[in-house]
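Note that this complex is displayed minus one protein chain, with the remaining chains in position.
Up next is subunit A:
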Amino acid sequence: MIRNTFRLISNVSRPTFVSAKQSPFMSRNYGTLSEKEITDRVINIISNYDKTQGKTVTPTTTFKELGLDSLDAADILVAVEEEFGIEIPDEDADRIASTAETITYLRKTPTAK
(Lines give C-alpha, C1' and ligand atoms only; values in the text may rest on other atoms or scores of the structure.)
Protein backbone atom coordinates (compact mmCIF):
# COMPACT_ATOMS: atom_id res chain seq x y z
CA MET A 1 0.00 0.00 0.00
CA ILE A 2 2.69 2.42 1.03
CA ARG A 3 4.82 1.44 -1.91
CA ASN A 4 1.86 1.92 -4.25
CA THR A 5 1.23 5.35 -2.87
CA PHE A 6 4.86 6.27 -3.23
CA ARG A 7 4.89 5.14 -6.82
CA LEU A 8 1.79 7.17 -7.48
CA ILE A 9 3.39 10.31 -6.03
CA SER A 10 6.61 9.82 -7.92
CA ASN A 11 4.65 9.31 -11.14
CA VAL A 12 2.77 12.50 -10.58
CA SER A 13 5.79 14.54 -9.62
CA ARG A 14 7.98 13.44 -12.49
CA PRO A 15 6.47 15.54 -15.28
CA THR A 16 6.69 18.72 -13.21
CA PHE A 17 10.35 17.99 -12.48
CA VAL A 18 11.10 17.69 -16.18
CA SER A 19 9.34 20.89 -17.05
CA ALA A 20 11.11 22.74 -14.24
CA LYS A 21 14.44 21.55 -15.60
CA GLN A 22 13.72 23.13 -18.98
CA SER A 23 13.07 26.61 -17.66
CA PRO A 24 16.71 27.83 -17.55
CA PHE A 25 16.89 27.37 -21.30
CA MET A 26 13.77 29.36 -21.99
CA SER A 27 14.20 32.91 -23.17
CA ARG A 28 14.29 35.54 -20.43
CA ASN A 29 11.00 37.22 -19.73
CA TYR A 30 11.14 40.97 -20.34
CA GLY A 31 7.53 41.59 -19.38
CA THR A 32 4.47 40.88 -21.41
CA LEU A 33 4.17 44.23 -23.19
CA SER A 34 5.17 44.49 -26.82
CA GLU A 35 7.46 47.30 -27.91
CA LYS A 36 4.75 48.77 -30.12
CA GLU A 37 2.25 48.91 -27.27
CA ILE A 38 4.74 50.64 -24.96
CA THR A 39 5.65 53.14 -27.68
CA ASP A 40 2.01 53.95 -28.41
CA ARG A 41 1.12 54.47 -24.77
CA VAL A 42 4.21 56.58 -24.02
CA ILE A 43 3.62 58.80 -27.06
CA ASN A 44 -0.02 59.14 -26.06
CA ILE A 45 0.97 60.35 -22.57
CA ILE A 46 3.52 62.82 -23.90
CA SER A 47 1.30 64.27 -26.62
CA ASN A 48 -1.55 64.73 -24.11
CA TYR A 49 0.67 66.84 -21.84
CA ASP A 50 -0.38 70.54 -21.72
CA LYS A 51 2.83 71.98 -23.12
CA THR A 52 3.21 69.56 -26.01
CA GLN A 53 -0.20 70.28 -27.52
CA GLY A 54 0.07 70.70 -31.27
CA LYS A 55 3.58 69.26 -31.48
CA THR A 56 4.31 65.97 -33.16
CA VAL A 57 5.86 63.37 -30.89
CA THR A 58 7.88 60.57 -32.46
CA PRO A 59 9.74 57.77 -30.63
CA THR A 60 13.03 59.62 -31.21
CA THR A 61 12.06 63.08 -29.87
CA THR A 62 13.90 64.33 -26.82
CA PHE A 63 12.10 66.29 -24.11
CA LYS A 64 14.29 69.29 -24.91
CA GLU A 65 13.10 69.35 -28.51
CA LEU A 66 9.53 69.61 -27.23
CA GLY A 67 10.49 72.64 -25.16
CA LEU A 68 10.13 70.83 -21.84
CA ASP A 69 12.27 71.64 -18.79
CA SER A 70 13.29 69.21 -16.06
CA LEU A 71 10.10 69.84 -14.05
CA ASP A 72 7.94 69.05 -17.10
CA ALA A 73 9.97 65.90 -17.68
CA ALA A 74 9.26 64.90 -14.06
CA ASP A 75 5.54 65.49 -14.69
CA ILE A 76 5.66 63.16 -17.68
CA LEU A 77 7.61 60.45 -15.86
CA VAL A 78 5.14 60.46 -12.96
CA ALA A 79 2.31 60.15 -15.52
CA VAL A 80 4.19 57.20 -17.08
CA GLU A 81 4.55 55.64 -13.61
CA GLU A 82 0.80 55.93 -13.07
CA GLU A 83 0.01 54.50 -16.51
CA PHE A 84 2.26 51.46 -16.19
CA GLY A 85 1.78 50.89 -12.45
CA ILE A 86 5.47 51.13 -11.58
CA GLU A 87 7.72 53.45 -9.60
CA ILE A 88 10.86 54.68 -11.36
CA PRO A 89 13.70 55.17 -8.85
CA ASP A 90 15.08 58.73 -8.71
CA GLU A 91 18.52 57.76 -10.05
CA ASP A 92 16.97 56.23 -13.17
CA ALA A 93 14.46 59.03 -13.59
CA ASP A 94 17.27 61.62 -13.54
CA ARG A 95 18.84 59.99 -16.58
CA ILE A 96 15.72 59.75 -18.71
CA ALA A 97 15.56 62.75 -21.07
CA SER A 98 13.84 61.49 -24.21
CA THR A 99 10.96 59.39 -25.48
CA ALA A 100 13.38 56.67 -26.60
CA GLU A 101 14.98 56.43 -23.14
CA THR A 102 11.55 56.14 -21.51
CA ILE A 103 10.64 53.29 -23.84
CA THR A 104 13.97 51.49 -23.25
CA TYR A 105 13.50 51.80 -19.50
CA LEU A 106 10.00 50.33 -19.71
CA ARG A 107 11.29 47.50 -21.89
CA LYS A 108 13.75 46.61 -19.14
CA THR A 109 11.10 46.75 -16.42
CA PRO A 110 9.24 43.42 -16.25
CA THR A 111 6.65 44.71 -13.74
CA ALA A 112 5.31 47.32 -16.18
CA LYS A 113 1.71 46.62 -17.14
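By definition in this document, a contact is a pair of C-beta atoms (placed from the backbone, for glycine too) under 8 Å apart; a residue touches a chain by one contact, two chains touch by 3 or more; residues count from 1.
Quick note on the criterion: contacts and distances are computed from a predicted model.
Of the candidates "LSM complex subunit LSm2", "Complex 1 LYR protein domain-containing protein", "2Fe-2S ferredoxin-type domain-containing protein" or "MHF histone-fold complex component", the chain left out of this view carries the UniProt protein name "Complex 1 LYR protein domain-containing protein".
Interface residues of subunit A with the unshown chain, by the touch rule above, are 70-71, 74-75, 77-78, 81-82, 87, 90, 93-94.
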